[in-house]
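I have placed the structure first, in the form of structure tokens, so that the comments after it can refer back to it.
All protein chains but one are shown in place.
A and B label the chains in the order they appear, each numbered from 1.
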Amino acid sequence: MKDFRYVGKPITRIDGREKVSGAAIYTDDIDFGPNLLYAEIVSSPLPHARILSIDTAAAEQVEGVVKVFTGRDFPFKFGLYMKDRYIFAQDKVRFVGEQVAAVVARSQQIAKEAAALVKVEYEELPAVLDQMTAVCDECTLVHPELGDYPHVPWFFPKPGTNIAHWRKTRRGDLEQGFAEADHILEENYEVPRYAHCAIETHVAIGKFDHSGRLTVWSSSQSPHTQRHLFAEALAPMGLTHKDIRVIAPHVGGGFGGKAGVTMEIIPAALATKLRGYAVKLRWTREQEFVNTYQRLGVVAKIKLGVKKDGTITALDHKIYWDAGAYVEYGANVVNAVGLSAIGPYRIPNLSIDSICIYTNLPPGGAYRGFGYSEMLFGLESHMTTIAKQIGMDEIEFRRKNAILEGDKTAYGAAMNPNGLIEAIDKVVEAIDWHKDYQNTDPRKAIGKGFAIFWKAPAMPPNASSSAFLKFNEDASINLIISGMDIGQGYQTVMAQIAAEILGVNPAKIRVETPDTDRNPYEWQTVASHITWGSGNAVKRAAIDAREQILDLVERVHHLSRDSLYLEDEAVKCHTQPSFNLPLKSFVVDGIPTEDGSYRGGPINGRGMFMPEFSSATGDPETSQGGHPNVHYTVGAGALILEIDRDTGKMKVLKAAEAIDAGKAINPDLVKGQITGGLLQGLATVLYEDMRYDEKGRLLNANFTDYKIPTSLEVPEEIIPIIVEVPQPDGPFGARGIGEHTMLPAAPMIANAVEDALGIRIRSMPITAEKVILTLLQKGKQDA
Amino acid sequence: MAKLTLYVNKELRSVEVEPRETLLDVLRDKLGLKTPKCGCDRGDCGACAVLIDGKSVRSCLVFAIECEGQQITTLEGISGDKLTDLQEAFIELNSFQCGFCTPGVIITATELLEHNPHPSREEIQEALSGNLCRCTGYTPIIEAILAHTTKEGK
Partner (left out) sequence: MSGGFEYYQPRQLSEVLSLLERYQDKARILAGGTDLAVYIKEGIEHPEAVIDIKRCAGLKGLDVSEQGVYIGAQTTFSELVAHPAVRMDYALLWDCAHSVASVGIRNRATLVGNICSAVPSLDAAPALLCHDAVVHTVSASGSRDICIHDWFRAPRQTARQADELVLGVSFPKPAVRFSGIYLKLGRYRGEDLAQAGLGILYTQQREYRLAFCAVGPIPTRARRIEQLIKGKTIDAELLSQARALVAEEVSPITDIRSSREYRLHICEVMLQRGIQAVLERYDGKPIHAATVLGG
């Protein structure tokens, strides 16, 4: 493997000084002066109701209130993959917390007080609060007009039901496959909803100036997609993309929750009716819980057939998703898993039904892992269980059935090169899996948990990235790209790629947060795809700049360009070691010649990447054909868990996780994703626990009662392992890993609990309380 | 409205406040200090942490008017003209990701190291337990504080 100068090195992040000094500007930090207005939302207290009337008169009278808005002011629909969502509720509300009206005032305090004076009359309708109820016959329809909603061609809604999309994947002969099996296991698994809990809540400011131009500042993972959705939603007002500018400052965490558009459309729309003002909407923590995307809930039914030698013969996987009141983004989570719910296994006969179901709960959407965490909880629990039932070592079982390069994915495409076996082997070794973890304290039980995982980016077939690159007089570089550094280190990785090509230290490469007027198109910073997609675009832009430089030097200095190379901010020559032309002498000014004229001029590079092999045109009944996923990233994880037998309290003593990054552009940042992702994954299985009441109201919409990890929760030892089986079409062989690191956590815990205590828990979260109550229940049954 | 006079990062500041305005809101909206962040507004997350007379507090749970005459320190004050060795350790070890919790974490770490210059790993975890970080998994933050104390060499 070639050794690079900057790529593959754990360099210091280029945004460190900005963030650690406190200089970094986040959306709420921007000052807009005395003409800034504040919006406060009036939201629905009911999960499903018709809006009979909205009386805004009292609110309008409050001094300092500028205007009060309702759905009547903005009867426009929007949505990323399906247009089923409104800026403000129209005739109905569909979840507790849905925005019904907005008060805009001179101060937040005034807006809040006036909002309390808005009187809304509702006629309550029956609500469906879980997916299994919502999917039955004769039940309340959340979207009676489902048939009219525009959507991407690869969604299959069932009008007249609450099924917004049904992804069916079928391959081989399922009946035959089960007939060949020596052993069949059928079980159900339940995974509830989860919240992203980025420490920065959603916030956006809209400003519509007197020239008719709309600018939106938002904490967003997707400024270009936001602009596009604003343009679509506000088209009835005569606005197109040229009239809209989105500026995305630093983001205080995204995890998928700041992808697409949720609350940002509100200040964008309000601004268009408040010409000359800036209007800010900042979500409180409570609103962040109830009125942004949540992770979808799942009920999964898995039927798996294996031969006695452990070969998997058949899988029937039915997944029912609680997708919430609006599924414009969440339906793609359902779709993505529907194409991949075989897990990283070679399975000849398969049937997957992934069903997106409307409920009267907050909208489900993109959350780190995009449905794969939920799916793998059941699948990896199931795999370990069946291995034990046939008396086979669960590691050997994974090795035997692991999907290899060239094997068929669920939809019939060939699996990309991958290091799954290597990941399994390395994790087993790192965790010392075969060691007998005896413990001296009889009050504690020790269990081992193992899981493998995979995920592909879920994107439209034309998701693209672009990059501009310019040099400055001191040979520093501005990389002008529209991906978002949401914490993962994107800016640094892109700088490393450009640095490698151009021989300029990453510390001299500046990457700023984007502005859609200045920065070229990037679809979204989601799907763990921008190291790959944007990385390719940046590499091409850097190569473009390099070609210009080498062409110029060849032309002026008459040296064969094959002999020229870039290193240490200079152009050098293999055949003439004394040749050293510093970049700073010409990358803006051009190269002076003997007669006083110059050659060249400012060096500006351009690059773009869009996969041209991806397509979503699989058969609607089988999903065969097409190439919906560009590639999969794979990995494995294991942990050693200590459980207190009397209290159920669990402690992860040791965890190892291996992920195939193709090429870790910055190994330190990959390790950062493993540590952070693993802890977030462990949190979902050990103590994050959403509680809704019977009226669809979230009871723990705060950090007092929705617990996310503190520094005391860190496992005693985490061993991050980077595997590198190159991704052929990735920059330097890289592929994405950001979401994947959380995927194995939940099934590892479930498997470890069974190993330690002999109880199999098939619902999340697996809290200390649930462990004890399960043991007590078992004790009563055994007695 | 009442007139409030206090020291912010050693600078004397005067501002008009209503009693109900929190120190967090006054620092951000009236005094131009943007590093204390609003993460939850109920004291659960630590993103709003500042020092009052050297002690870390949740500025979202302090009414500004309580602080007459007191010394308030925010990250801007710690950064000053030159970043501290602790901050350099954070930068060098990539002990952050999105950076939103970082001001609160550095405030807490600064207080810890003031009265416990050589904390153990457990003591660091304990001290930081009120600062929520969703990105890093805390390990690199703990490492930076440990590395910094080792560098001190005592």
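Here is the rule we use: contacts are C-beta pairs under 8 Å (C-beta built on N, C-alpha and C of every residue); 3 or more make two chains touch, one makes a residue touch a chain.
Here the structure is a predicted model, which is why all the values come from computation and not from measurement.
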Practice prompt. Have a look at A:Thr27, A:Asn629, A:Asn751 or A:Thr767 and name the one touching the chain we're not showing.
Written response: A:Thr767
Worksheet item: Considering the whole complex, which of B:Asn9, B:Ser56, B:Ser95 or B:Thr149 touches the chain not shown?
Response: B:Ser56
Response to the item:
Even though one chain is not shown, subunit A touches it at residues 109, 113, 116, 443-444, 642-644, 646-647, 649-651, 686-687, 689, 691, 699-700, 704-705, 707, 709-713, 767-769, 772-773, 776
Fill in: Contacts of subunit B with the absent chain, listed as residue ranges
2, 18-20, 22, 41-43, 46, 49, 55-58, 60-63, 65-66, 68, 108, 111-112, 127, 129-131
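The definition used in the following text is that only the chains that are shown with their structure count from here on.
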Practice prompt. Please work out the Cα centroid separation of subunit A and subunit B, and write it as a whole number of Å.
Written response: 30
Worksheet entry | Complex contact set, residues of subunit A against subunit B | 12-13, 15-26, 28-29, 31, 196-201, 250-255, 282, 284-285, 485-489, 668-669, 672, 675-680, 702-704, 708-712, 714, 718
Item to complete: Note which residues of subunit B are touching subunit A in the complex, please.
Response: 28, 32, 34-35, 37-42, 44-45, 47, 74-76, 79, 83, 87, 90-92, 94-103, 106, 124-126, 128-142
